[in-house]
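Every protein chain of the complex appears in place save one, which is left out.
Moving on, here comes chain A:
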Amino acid sequence: MTTEPVAIVGWALTPMTRRTVNSEAELLFEVISGATEHAGITRADVDFSCAGSCDYVAGQAFSFVQNIDAVGAWPPKRDSHVEMDGAWALYEAWVRLQLGDIDVAIATGSGRSSTADPATVYPMEMDPYYLAPLGADVVSFAALQARILLDAGLVTERQMATVAARARGAAQGNPYAQVSGEFDVDALLEDDYVRNPLRRHDLPPITDGACAVVIARGDKARELTDHPVWITGFAHSAEPHHPGLRDLRVSASTTRAARAAGLDAAPVEVAELQTTFTHEEALLTTALGLGPEVAINPSGGPLAANPVMATGLTRVIEAARQVRDHGKQRVLAHATSGPCLQQNLVCVMEGTR
């Protein structure tokens, strides 16, 4: 795969909270201002913008239209929207820069999950014939997959609790995290099930938040910063929508995306994975071929903050931060969408040697 070199040159996140009083557009004003400032540019320097958000989460048709105000419409900009996590908006922005005629793009992800019960929102995006009429919610889907992994001996409830404790312990160092602290695994395993076999700690918090990433092409990236974080591989892959059609013990699309993104070419030091549920970590690290030497979710990951539609793009930011602020050389970010890890995205990033 020969691609135009594109680098992440700036980013910003809102604090991740259980309930914000700001509108989605206001959240985006904050992160677009922050990300452009971080990149050392103004809104006028942005040639293309792509947003990831969801009308059903917002509770309003064409909710993304008013969010465009936050990008700044002058001079006129090319703009796009994906009804997906912002990680896919970044993918589209990256593809757009491959055309070679523009230099700078911004991708955003935003969502206010607090405004409605996520269990009633989620079925709206499912198959309308066989899944939505059952009110099939995301936690139930996750629990069905978790049991398959448990039955197959691929994970244990203790390992799942350990993932939660580690994630929320790591989140103590992350000022953007929502849930953090020291947790005792034995105590966690005493809790009742929310959706057997998932307990409270196996689930992500309900989170409001947004984030933005500025990417730039080649020389423009070098001009803007001495520390560009180069995107050296970027791919995504989907599987059938219906969980009942798939082998839920593996994540074939994650493996395919990782291969297409060139993950195997060299080791990575850090992986930020969209492990929205604890059992997904074992599944994803296997699918990605990550050994114990790879640090998983040093930010705390989605178990510490889960701003739906921004959770995946946040993984890209946290992985890029490991390169830019912590001197790591090669990292990966993963994002997922759909029931039981239906569609998966892998972004490989590297610093400048």
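Everything that follows uses one rule, which is that a contact is a pair of C-beta atoms (placed from the backbone, for glycine too) under 8 Å apart; a residue touches a chain by one contact, two chains touch by 3 or more; residues count from 1.
Operating definition for what follows: contacts and distances are computed from a predicted model.
Undergrad: Absent chain per UniProt: "Ammonium transporter", "Type I-E CRISPR-associated protein Cas5/CasD", "OB-fold nucleic acid binding domain-containing protein" or "Sodium:solute symporter"?
TA: Hidden chain, UniProt protein name: "OB-fold nucleic acid binding domain-containing protein".
Undergrad: Who touches the missing chain here, A:Leu198, A:Cys211, A:Ala333 or A:Cys347?
TA: Considering the complete complex, A:Leu198 is the one touching the chain left out.
Undergrad: Which is it among A:Glu4, A:Glu37 or A:Asp151 that touches the chain not included here?
TA: Residue touching the chain left out of view: A:Asp151.
Undergrad: Pick out which of A:Gly10, A:Gly86, A:Pro204 or A:Pro243 touches the chain that's been left out of the picture.
TA: Checking each option in A:Gly10, A:Gly86, A:Pro204 or A:Pro243, the one touching the absent chain turns out to be A:Pro243.
Undergrad: What does the interface between chain A and the hidden chain look like in terms of residue numbers?
TA: Counting only chain A, the missing chain is touched by 20-23, 25-26, 29, 32-33, 43, 56, 59, 66, 68-74, 114-117, 119-121, 123-124, 128-137, 140, 143-148, 151, 193-198, 239-240, 242-245, 248.
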